[in-house]
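Here's the structure, in structure tokens; my notes come after.
In this view, the complex is presented without one of its protein chains, the others remaining in place.
We call the chains A, B and C, going by the order they appear; numbering starts again at 1 in every chain.
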Amino acid sequence: MPYRWGMAVDADRCTGCEACVTACHAENNIPTVGPEQAARGRAMHWMRVERYVEGDFPDVRVKFRPVLCQQCDAAPCEAVCPTYASHHTEEGLNAQVYNRCIGTRYCGNACAYNVRFFNFFNPVWEKPLNLQLNPDVSVRGVGIMEKCTFCVQRIKAAKTVVKAEGRALRDGELQPACAQACPTSAIVFGDLNDPESRVSRLARSPRGSKLLEETGAEPKITYLAKLAWDESDAR
Amino acid sequence: MPPSRSSLAARLILPLAFVVLAATMACGVANSGGLAGVQERASGVSRWGTPAVFTPAHASAGAAIRAFFGLRAEARQPIDFSHRLHLDMGAACTDCHAGVEQGPVAGLPSVSTCLICHSQIATDRPTIQHITALAEQGLDLQWQRVYGWPREAHVRFEHAPHGRAGVDCATCHGNLAEQTVAVRAVDMDMAFCVNCHTARQASNDCLTCHY
Amino acid sequence: MSPLDRRQFIKVTAVTGTAAALAACGNPEHQIIRFIPEDDLVPGVATWKPSYCPLCAAGCGVVARVMEGDAEVFRNGQAGVMRMALAKKLEGNPDDPVSRGKLCPRGQAAIQVTYHPDRVAEPLKRAGERGEARFVPIGWDEALAEVVAQLDALAAAGETAGLACVSRPRGPLRAALVARVLEGFGGRAPVAWEAMGDDVLRRANGVSFGSHAMPMVDLADSRYVMAFGADFLGTWHAPVTFGVGYGRMRQGRPGVRGKLVQVEPRMSTTGASADEWVAIRPGTDGVLALGLAHVMLAAGLRQASDAGRAGAAIAGWSEGLSEYTPARVEEITGVAAARVERLARELANHPPAAVLIGGPALAHTNGLFHALAVNALNALLGSVGQPGGLVVPPDVPAPASPAGLASLLEAAPTVLLLDEANPVFDAPPSWRVAERLRAIPFIVSFGSFIDETSAFADLILPDHSFLESWVDAPPAGSDSSPRVAGPVMRPLHRTRSMPDVLLDVSRRLARPLAGLPETFEAFVSAAAPATPASASGPSRARATADAPAAAAWAPPRFDGEAGEFPFHFLPYASQNFLDGSLAHLPWLQEMPDPLTSGMWSSWVEVNPRTAERLGIAQGDIVEVRSAHGVLRAPAVLLPSVGPDAVAMPVGQGHTEFTRYASGRGVNPLAILAPLTDEATGMPAWSATRVQITRAGSGDGSLILFAGATRERPDTHEGR
Partner (left out) sequence: MNRTLDRSLADDLVRPLFHTSVWFYGLALALGTVVASGLAAWGYQIWNGIGVTGKRWPVFWGFYITNFVFWIGISHAGTLISAILRLVNARWRRPVTRCAEVITVFALMIGAMFPLIHLGRPWLFFWMAPYPSSRDLWPNFRSPLVWDFFAINTYLLGSLLFLVLPMIPDFALVRDRSTGLRRRIYGALALGWQGTTKQWHRLEAAMQIMAIAILPVAVSVHTIVSFDFSMAPVPMWHSTIFGPYFVAGAIFSGIAALIVAMAVLRRALKLEAYLHPMHFENLGKLLLLMSLLWVYFVFAERLTVWYGNEHSEMSVFWTHQTGNYAPLFWTMVACNFLIPFPILALRKLRTIPGVVFASVTVLIGMWLERYLIVVPSLGHKALPYSWGTYGPEPIEIVIMASTFGAMALLYTLFARFVPIISIWEMKVGQHPHRHALPEEDEEAAGLWRVRP
């Protein structure tokens, strides 16, 4: 049975520290666009931690929600791409094929989560920052859409290893950069086709829900709700 | 004689289409989408706020056009290294291209690799003496890549899995036993890869190679 | 790096960047030089090497993913390209007791320290005025000779005490070696300066528990945690260790979910994650802690004697803290009496429970009192040393107080060694650091970057980055020996390891220093397994010397009269930059702040109600005026700060700190009042009062990633 990659994000664990955000930059050769471009809305964060403030002082509550590509099974971004640059793989990933992208940016519009980012300019790593670039990940040029890949380079590498060693992939052996960095382990990644994998069990959790499920995009990331403490919780 | 009806189309639509196409191509090739992550800082900020940290993908329009059509110069090697000679002597590919079986990149050997044998063998040849002299200065040979894809093709090829799948080196690199300095013997376009993948029932998903 | 030098460097890079094309042209001028690779790496295959993150005092164990790459290097006097091992990414080291396989955003960005484009690549000599940051390259031998000459002159004049050293908090071995060199020479004891350090807490722990170590909480087993001001999930102490524990506390135990209560006047990242957030008046935290203790004692939930030594440090403890009734606590702290009662009962009834204090809560004139009060509360809870409770590691020698920087500067040393500390930027303005540096005859900086302080240096002898050198981190976990790792990659630039340079200098002196190891590596290998953080003599005596009389509540003093300066000014350590020492890393500059989503900017957090009253809209420039200075920054309206306070992240406002941080934002530390914690002399950086006025509409300097603050914005909140 092929893999079906999925993720669970536990809002009860997430502290909004943004380790995942920087880890994603470091892993995936995401350029920093600089202050002028950031001010013009060109900052690229495949992974972002949304924060929503509720209430007023002093009864303020804050919600953190890491948002990344939801790798939807019925992804609107895939349908609208005229060149199949955005397409679905048999492992359930929303692939973004950079070399096939002509930059209509239609996928970015169709995505309800706004997790797609566009290379408005050709990125530059000022030397020697370029030496840090991950050789396993493409460096995208101007005019191309990009987004979270679930660290497909890690998936590929892990599959190559297990194939060479002739064994099955162990649950938890493979982690995207965000999950690996997350201090509180709020992000869990794994194979949804394995009912016993941690992510599958979390996906069945009563705390779980999908973000913007009503759009019908069938996202593959389960968000586990933040709980409110009451006396009985701690017993 | 008045022209025929069919030439109406030829006279109006085709030139029109051609003009539009040519205009787009002409402007388009000026900036074929490559990366130039390593370009130096452009000086100054343009009137429209193009920041200095970004530069066009190509240094010149010529470079853009060459990239668009996939033209690149033939590799010129620093010495006339003979693959045939070494293979005849019983060397294996992996003796020098050590990464082939272990990882994605085969690797180009450094002079240290050469000197593993040539500190003893054929030390009287001028080329070997040149190499030895280089090594003594701590310098390496400037090998140039023979194969490879334009960066904007975003191809991620791994040697080791192909080797494990039983793909012979010669399938992609030609018979090096017949070559002195390696030349591009196989045109590695996408059809070449796809055909082989199809024949061997390997995945042809875009993500297999492009990510 | 001088502009000329940078231009030359760019020339080299331009040549190498287009190597293939140009080599094909056959023009010998463009033949680049390629050095023989020194590492035996399989191309395209990653290996992992351990190291320690140096960016904060926690010292997370990391593993670096190392792969082969072409680097432009300088070898044997020529520039060229070398295939070498390059660190590509940092991950937490799963075997490390601090990081436990995880990392914070700053740790992820630490790799950019090594590859920073503005790193000092070779020794520099001052070419302009002090502070002007104009330097010219100089050879290592020449530079070292100059240092040696200065030190010899000092020794010849018999004024060896004129040698001083200011560093950032460093690994214990490195600190010990530096201390030994200085001691051997006869110089002053080195000072580790950290603007937002935890000296008050260490001191309090010494009093309450007999250990100067920083406390931890065993969050994973805890059922109830209350933190006063300590942003332990974001910036305080060891956020990664706390984060790992917090994840388990919340969801790691079947059927049990711990509660986190955060008490602070301005909501931090930790407060945002808390189950209950208690807004409290600044400078009154200890009163609430003692109020909670009072309720427990009064209700018979705990006995006063449970607290032992820690309780004895509090005046009126054995009498049941009659001063701290809930009503009185409400009066002082603003926390409702009923809530005090409830929190006390929850805390007492959900063992194991622990209480933490740190950060802004201790940055008051009465800081030590708060720390002692919280320690006593912990002791009363019976949580100290218990699973799920407060962990106080065995005593470590307290580093010399950062406040020692003030006295060091007053002593006007002749030769000052600077090791990445940046007091010109982050020390209290009243210490007049810049002015005093100008008066020092000879300053040597070992910094990798030219910052506000090293701009005053006569020589910059750039250190290796942590990935290029031997590093050590404080002991952690069950093992009490320092954690040590070797270099991950070869040096990229013509830099040298700072301890090795010191050792080299000490050998070159007219009267070479005796009894020093050959290299830092030798020192580390000899010391690491056996020595548990060897002595740093002078500071050790202080540990027990100054146990104060039992602490009693004294209202905090604030600078600025409430009528004229109606707002508390609450600077806080930024999630991105901590105290500003990381503002040069582009990933952190572009990382959205967790609460405001600000990138590349400074801002003032203002309560929306206050803003409405003063006619301030989001993004408007506000003028923040204290009795000691004035600054202007854009406003961010957030209900997470009270109507009587404004908050500002520390970290921006560098005048000289690489291309990414220079001239960006404003530094809130620059308008702070010269107040200190009365017991320890540490800067009381939360004790300033300010007035704010609208100074104009937005100038575009506020860059936010987020479009809206609320998930269901008022439908009329358009953008």
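Here is the rule we use: contacts are C-beta pairs under 8 Å (C-beta built on N, C-alpha and C of every residue); 3 or more make two chains touch, one makes a residue touch a chain.
All values derive from a computational prediction rather than experimental measurement.
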{"item": "Chains in view that touch the one left out, judged over the entire complex", "value": "A, B, C"}
{"item": "Per the touch definition above, residue among A:48, A:61 or A:226 touching the missing chain", "value": "A:48"}
{"item": "Given A:57, A:121, A:150 or A:189, the one touching the chain that is not displayed", "value": "A:121"}
{"item": "Of A:11, A:24, A:101 or A:169, the residue in touch with the unshown chain", "value": "A:101"}
{"item": "Contact residue for the chain not shown (choose from A:37, A:71 or A:153)", "value": "A:37"}
{"item": "Absent-chain interface as seen on chain A, which is shown", "value": "37, 40-44, 48, 50-52, 67, 76, 79-84, 87, 100-106, 108-110, 112-114, 117-122, 142-145, 211-212, 215-217"}
{"item": "Residues belonging to chain C that touch the chain removed from view", "value": "597, 706-708, 710-713, 715-719"}
{"item": "Contacts of chain B with the absent chain, listed as residue ranges", "value": "1-5, 7-8, 11-13, 16, 20-21, 23-25, 27-33, 46, 48-50, 54, 56, 68, 189-191, 194"}
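Following the convention adopted for this analysis, only the chains that are shown with their structure count from here on.
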{"item": "Pair of chains with maximal C-beta contact number", "value": "A-C"}
{"item": "Chain A-chain C separation of Cα centroids, rounded to whole Å", "value": "30"}
{"item": "Averaged-CA centre spacing for the pair chain C and chain B, given as whole angstrom", "value": "47"}
{"item": "Residue numbers of chain B (touch at least two other chains)", "value": "38-41, 104, 158"}
{"item": "Sequence positions of chain A contacting 2 or more other chains", "value": "33-34, 126-127, 130, 133"}
{"item": "Chain B to chain A touching residues, read off their complex", "value": "31, 33-41, 45, 49-51, 53-57, 104, 151-156, 158, 160-161, 164, 203, 205-207, 210-211"}
{"item": "Interface residues, chain A side, partner chain C - complex", "value": "10, 12-19, 21-23, 25-27, 32-35, 38-39, 43, 45, 48-58, 60-64, 126-135, 177, 180-186, 224, 227-229, 231, 233-235"}
{"item": "Chain C residues within the chain B interface of the complex", "value": "10, 13-14, 17-21, 23-24, 26, 31-37, 42-45, 75-76, 80, 83"}
